[in-house]
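In what follows, a single structure is set out as structure tokens and then discussed.
A single protein chain has been removed from this complex, and every other one stays in its place.
A, B and C are the chain letters, set down in written order, and residue numbers restart from 1 in every chain.
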Amino acid sequence: MKRKITLSTIVFYAALILLAMAYLLPAYLTVITSLKAPVDISLPRSWEFPSTLNLSSFGDAFDLLRPNIVNSLILTVCATFFSTVLGSLNGYVFAKWRFPGSEILFTLFLFGMFIPYQVVLIPLFHTLRAMHLYGGLPGLILAHVVYGLPITSLIFRNFYAQIPDSLMESATLDGAGFFSIYTRIIFPLSIPGFVVTSLWQFTQIWNEFLWGICLTRHSANPITVGLANIMAALPVLLIYILLGRYFIRGLLAGSVKE
Amino acid sequence: MAQVELSKVSKQFGATKVVRGIDLKIEDNEFIVLVGPSGCGKSTVLRMIAGLESVSSGEIRIGDRPVNQVAPKDRNVAMVFQNYALYPHMSVYENMAFSLKMAKESRDEIERKVREAAEILELTPYLDRKPAALSGGQRQRVAMGRAIVRSPSVFLFDEPLSNLDAQLRTQMRMELKKLHLKMNTTTIYVTHDQIEAMTLADRIVILKDGEIQQVGTPIEVFERPVNRFVAGFIGNPPINMLSATISGAGPGTMLAMGSLHLPIPPQPACHDGQRVLAGIRPDAIEIGSRLVGLRTDWHVQAEVVLAEILGGHSLLEFTVGDISMIAELEGRIIARPGEKVALGFDLDRLLLFDPQSGLALR
Amino acid sequence: MKKFITLCCACAAMLMLLTAPVASAKELSGKLEIFSWWAGDEGPALQALIDQYKAANPKVEVVNATVTGGSGVNAKAVLKTRMLGGEPPDSFQVHAGQELIGTWVKADRMEDLTFLFKEQGWEKVFPAGLVKQIGTDKGIWSVPVNIHRSNVVWYVPENLKKWGIAAPASWDEFFAAAEVLKAKGIVPLALAENWTINHLWESVALSAIGVENWEALWSGKLAFDSQAGVKAWQLFGKVLEYTNKDAASLSWQQATDMVVDGRAAFNIMGDWAAGYMTTTKKLVPGKDFGWAASPGTGGKFMFLADSFGLPKGAPNRDNVIAWLTLLGSREGSDAFNPLKGSISARTDSDLTKYNVYGQSAAADFSKDLIVGSLAHGVSANEGFMNDFASVMEMFLKSRDAMAAAKAAQQIAVKNGIGK
Partner (left out) sequence: MRNHDRIKALCTLSPSIILIGIFVYGFIGNTFWISLTDWGGVASLAENPVKNFTGFGNYTELFAGFLGGSFRQDLVNAVYYSVSLLAGAIGIGLFLAVLLDNKPVGEAFFRTVFLYPMSLSFIVTGTIWRWMLSPQGGVNILPTYVGLDPLQFRWLSSTEAVMEFDWQNLLQIALYILAAVLIIWGLWQVKQQPRRAMSRLLVPGVVLGGGAWLGGDILPKALFMEEMHGFNLATLGIIMATVWQYSGYTMALYLAGFTGISQDLRDAAMLDGASSASYYRHIALPMVKPITISAVIILSHISLKMFDLIFAMTGPDNGSTGHPALNMYLTTFRANEFSRGAAIAIILFLIAATFIIPYLISSYRQRRIR
């Protein structure tokens, strides 16, 4: 069946395209500005194409930020790894091994998701100092793991809630216990859950600023701190576009099912 | 090889009693079907036997061993779930091998047992497939295969056929029966489908509100239900249940249903003028040539409401005076609404119940 | 006598040149973390110093820890968490004055550097007024690396000629010129985001109340809500009427751009603007852009200085001392300041290395009356600075000079100004 072009279709697509353009404007501005030579940059001509292409700002930014990118990568990968693994185990217990009080405990966990980071800032660096973790990446990783736990536990709990209980029971009858059910049944089934959670965590940690600036010494600064616009956004943007559909699913798992 | 014995088994979830003190002895190699309406506790009983639910009070014994405190995996039972509970990330082979692997059996042994079970269930060509690539009936068979490989002493089935379409269900039902004949393992089967119960069971256990109503062979529960509930639950189309009054006694006993008065065999359990519920099975009503075998004073003139032909037999809804009933009749009955037909009741198979207690009067 | 002093200085310089190799003969090694907010345009100047340091101490690994963010707001916060976290950097940038004394010296976090000043003879080469700002009765707490001037008005001479006006020497002259400019649709005075408003305030206040009163304010001898104090706010209110309305959304560079592009006539900004215009905008000082002391502050030099100190518990103390020695040296100073666009804190710097602007600023510095900047941490402690932002906000909203003056007095009392 061929779609007829009606007035409403035209209005519909016009609205869609206009909105898309509005959303792309900031990106356009960023890209052309970053291609301009410093002398070329001025407010009244901010929308115009650069007179000459100047790619040096990319190279400069990259050279300047290389250590920060490395830090951010180490930080993000480690923190994402630990928080998703722990979150997956927690979610497994909360979804499949409920015990008296587990729901209250879970609710108390969730609460941690919503605290403004400012509230814990001062005690956090005192504690990290006492643990001799202040200033370096391990301390920052610990912080991100801990404050990532509520959301990862939530996503995994909701994910595991969809796995039928009969699968667990069947495995119990087959002779599997707590850990063997996890490693042999639950874990192999949670790859999508891991993708979703890691993406969420990756984005959050990569973009985080306040702790990055307050909890690390210079040599351990993540990228947001050693920021230059387009460079900080690119890796996430890329990963995001590639794995977009998982991303959306993850957002949903984390927020809707509750 | 095991008998299963439940004594005074109860289950409570918080304040709600789901199973109320059940006593049941299941013989070795027997095929027992638990039926009852949803929420009657039949699945809970099954899951307690499997060990998936704890027992609130009472005792369950498998073989001669009390198993209340035994972990599910050590009870030597296998279970087929309603949704099959196949591990989606494992192939058919791995699914069937999983319990053996958990029991640390040798690789060769596992291979042998899985191949054997696959042979029996005609699953050999599919061993490398994932469950998602199988049809409903094949998945069902894998679930059974997973149970078979362990050669358990008890098979547990939790509504295993309810996810299949009608045709496949009939076919799988027969395969199940044949399998039982071949394996000869004690089997406990939960369903709400009474045809499955009638066709599969050695004995049927009918449950309601967590209590056993009747235990008996299919024929027993059909022909001699102990109460109104069992009579109504077993049989399709359901039994015609009418309020009636008994008059007279001995050979002159009469049954009055509305304006219809019929002589019935002597009812020692009834007295003159007693109000009863009269149950007449739809297949205890005859028509045409089969009327010949019936007493003539059981013949009536009925008015057709609707006739449905179901292939080899027919259902006829009719009225006699001010009462209406359904009959299940041999052959194809072609009758127009309003048409008058001659019917006969086989009142030897009449069932009488006390209207208050619902218990059978006999 | 003078000759003798010069001789002494020369000797000291010689000595220093001699000691420098001695220091490296000690073969310093390990790390040196230098904490600052000099990134971007100011990065090369710092790099020049680091290069010199590395040449002298090849075995020391220099960690250049910069934290970006407008006038060090982020850097200061990070520094605090690090000090509280017990992880001081080896040496950190701090504005000379109350930002150093009121925060770090009062908290007993700094090491006394008097010994180094004595050893290097710096008490003689740095102006006494400056040394006063980095010292207390208990000691001297940091090494100044540069002098910036805060009260400078920038303009493009060609444009002024075109519009038929001259650089104003007083605010009254400015107001007269401003009316002309307004009629032409030119913004008389370009202003940017909030801290630049404080920056403007100090220049206006200085011209309104004079040097003596300015110093009396910070020593607690003059109340902010005195007649003089109120006068400062009144004049400031009038000046604000001639500024661009979108100030709060511009960076200081964008305000400078307004002058360069001819959209505005004047801009009052510290002399880092000279660095921006010469380096980034490739303009020639004295030709493409001109400058003067901000209206009413001729002969007065409102300064701010960056300095580096030695925090207690610094992990690599010896390396820091070598670093500070370099910072205070004439070579270090003259390598750094031409690039930074500031002038050397030393009275004996080699002026040939500086551009036209630098030379003129250095000349002014040696003859003008020197006062400390408020907006850049010289005159008041950080508590006052933070509260002053609230007062400024209130004033921008209400334009009530009396109320602002009263509020300023309250926060001065609260933050112990002059104590």
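Observations on the structure shown:
Keep this in mind: contacts are C-beta pairs under 8 Å (C-beta built on N, C-alpha and C of every residue); 3 or more make two chains touch, one makes a residue touch a chain.
Computed from a predicted model, the values in this text were never measured in an experiment.
The hidden chain makes contact, of the residues C:Glu61, C:Asp112 or C:Glu193, with C:Glu193. Of C:Leu116, C:Leu369 or C:Ala389, it is C:Ala389 that touches the chain left out of the display. With the whole complex as reference, residues 12-13, 15-16, 19-20, 23-27, 29-30, 33, 42-47, 86, 89-90, 92-93, 97, 99, 103-112, 114-124, 126-127, 143, 145-147, 149-150, 153, 177-179, 203, 206-210, 224, 227, 229, 232-233, 236-237, 240-241, 244, 247-249, 251-252, 255-256, 258 of chain A touch the missing chain.
Where chain C meets the omitted chain, the residues involved are 70, 73, 76-77, 80-81, 83-84, 102-104, 106-109, 193-195, 245-250, 254, 263, 381-383, 385-387, 389-390, 392-394, 396-397, 407, 410-411, 414, 416.
Heads up, the rule we're going with is that only the chains that are shown with their structure count from here on.
Chain-to-chain contact here is organised linearly: an open path runs through the chains from one end to the other. Of all the chains shown, the one with its CA centroid nearest the global CA centroid is A.
Compared with chain B, the chain whose C-alpha mean position is the greatest distance off is C. One finds 41 Å separating the Cα centroids of chain A and chain C. Under the contact definition stated at the top, not a single residue of chain A touches 2 or more other chains. Across the complex, chain A is touched by residues 33, 35, 63-68, 74, 77-78, 81-82, 84-87, 89, 254, 257, 261, 280-282 of chain C.
Residues 164, 166-167, 169-176, 180, 184-185, 188-189 of chain A are the ones that touch chain B when the two sit in their complex. Against chain A, in their complex, chain B makes its touches with residues 47, 50-52, 72-73, 77-79, 81-83, 85, 87-89, 98-99, 102-103, 146.
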